[in-house]
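Of the protein chains in this complex, one is absent; all others appear in place.
Labels run A, B and C following the written order; every chain starts at residue 1.
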Amino acid sequence: MKSIVIVYYSGSGHTALVADSVAKGARSVPDTQVDLLRISGEQIQQGRWKDDATLAKLASADAIVFGTPTYMGGASAQFKAFADATGETWYKRGWSGKLAAGFTSSGSPSGDKLSTLLYLNVFANQHGMLWIPQPNINSAAVGRTDGVNRLGSHTGVMAQNTGAPGTPPVLDSGDATTAELLGRQVATIAKRL
Amino acid sequence: MKSIVIVYYSGSGHTALVADSVAKGARSVPDTQVDLLRISGEQIQQGRWKDDATLAKLASADAIVFGTPTYMGGASAQFKAFADATGETWYKRGWSGKLAAGFTSSGSPSGDKLSTLLYLNVFANQHGMLWIPQPNINSAAVGRTDGVNRLGSHTGVMAQNTGAPGTPPVLDSGDATTAELLGRQVATIAKRL
Amino acid sequence: MKSIVIVYYSGSGHTALVADSVAKGARSVPDTQVDLLRISGEQIQQGRWKDDATLAKLASADAIVFGTPTYMGGASAQFKAFADATGETWYKRGWSGKLAAGFTSSGSPSGDKLSTLLYLNVFANQHGMLWIPQPNINSAAVGRTDGVNRLGSHTGVMAQNTGAPGTPPVLDSGDATTAELLGRQVATIAKRL
Partner (left out) sequence: MKSIVIVYYSGSGHTALVADSVAKGARSVPDTQVDLLRISGEQIQQGRWKDDATLAKLASADAIVFGTPTYMGGASAQFKAFADATGETWYKRGWSGKLAAGFTSSGSPSGDKLSTLLYLNVFANQHGMLWIPQPNINSAAVGRTDGVNRLGSHTGVMAQNTGAPGTPPVLDSGDATTAELLGRQVATIAKRL
């Protein structure tokens, strides 16, 4: 049994929808345990995040998938507070050799989401983790209309909230499929390692 | 009279259309001289670019706008060969204090174009130039349908080739307007400095 | 009189030393008002930063210099909480056309500090600000021993805390001079615009 943990922050709820899709894809692989851990503002005191239960869960994971909205051109402060709190784990090389992947959301097609994904990749590199990219090319380039990787991102999954401002978030069906496929890819590679 | 030089590489011709739009915007500002310099493969021998006339033109510019397609997640090799050939100018701080801006093209909405724009920004930083970003937010966010910054990019202009594979490149009208507005912004700031 | 505001977060106190050097350089330019605003954990509730006085001060600045330590490969969560709180200013284009620059600190020579500086640059781009890079090449390359830009960074100032772990932070003299020169550069350009 391999353990995949998806740790993410979501403000409006859109990134949570992406996280659910990643989980669905990972669960489609037999013998895979999938946990969703949502970072909350309550875990942050004076800009510092603390939640020992989350860190314990991550310590025993085979793969960690990181998710955050893109706010002002980067990972949300809430996600970053979580990342900053892993300094001791970093020092002890606690996550070294684990698998990593990532996803992010915003309202525009591009919206500087690559800045966030590059940060997640650097963060995983700091921990000595192996980065699993979003593996599919834009399906439109091969004549398909399923919307897989419709935005054209490889470092991780980019999802665009297509809901109107002030209404509940809407996850594009192509973005949902892309997220599922990333979850499946992570779980598949976890079984091989 | 202020001098704006747009130096770019274009393979399929799509980036050249963006360059033309930037030029149109810059020319809309009175007392502005605009030159378009297209990098060609013929200027590159064994991976090294050389064209003294281009470097002389750039030496006297008040602002330089850099443009390149995004190939395999970054600036095209042809553009990079030009960039690498500015090492002596860099050493002599020849472009220090000049204005800079950038644009890039690819086939997907995102398509890792931010990686290219960040590189252009770093390149300008190396030269001590002042970076002028694409100044407009995605117009859809304020209820407009003109397509200005429809892809959501601030570091520079992202343009998507919406033509079918194997047919002439097509510049989206919103992307064209975004490029014009960047050209106008650069020329406007050049007059103030 | 031009107004330069340096807004920064500092944990150990090292980034605060860099901020002081930037301020010293800016103050060396006549008719320049320099303010240092330090972000504190107390301004952050559940991961969200709020301080109306700071935002009011920034609204009237001609130039804003951003500073943060590099934690886990990026800007500190506390700085990012500040950045995330500027969304309304971003929407209203409140900082558009202002000048921007940046600096960061960590314990290693490189230490992924460029990741942080690139973020600060993207953040300024989102706001439509003009980015002023650190203008000097590594002085060792031209045979000088003053340590100016000794680490080799152009996007902003990189400073390395050379103090031993568990002791008060130490700012390298070359890094201090580099920071002063950036402050002077920002104030000089502010007078021209």
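We adopt the following convention: a residue touches a chain if its C-beta (ideal position, glycine included) is under 8 Å from a C-beta of that chain, and two chains touch if they have at least 3 such contacts.
Values in this document were obtained by computation on a predicted structure and should not be read as measured data.
Although it is not drawn, the missing chain touches A, B, C when the whole complex is taken into account.
Only one of the listed residues, C:Gly87, C:Pro109 or C:Pro168, touches the absent chain: C:Pro109.
From the set C:Ser3, C:Gln78, C:Gln126 or C:Ser153, the residue in touch with the chain omitted from the display is C:Ser153, counting the whole complex. Considering the full assembly, B:Ala75 is the residue among B:Ala75, B:Leu117, B:Ile137 or B:Val157 that touches the omitted chain. Residues of subunit C that touch the chain left out of view are 73, 106-115, 118, 138, 141, 149-155, 158, 165.
Seen from subunit B, the chain kept out of the figure touches residues 40-42, 44-49, 71-78, 80-81, 83-84, 86-87, 90, 112, 115, 118-119, 122-123, 125-126. Touching the omitted chain from subunit A are residues 90-91, 93, 96-97, 118, 121-122, 124-126, 128-137, 141, 154-155, 189, 192-193.
We adopt the following convention: only the chains that are shown with their structure count from here on.
Separating the CA-averaged centres of subunit A and subunit C is a span of 29 Å. The residues of subunit C that reach two or more other chains are 90, 118, 122, 125-126, listed in rising order.
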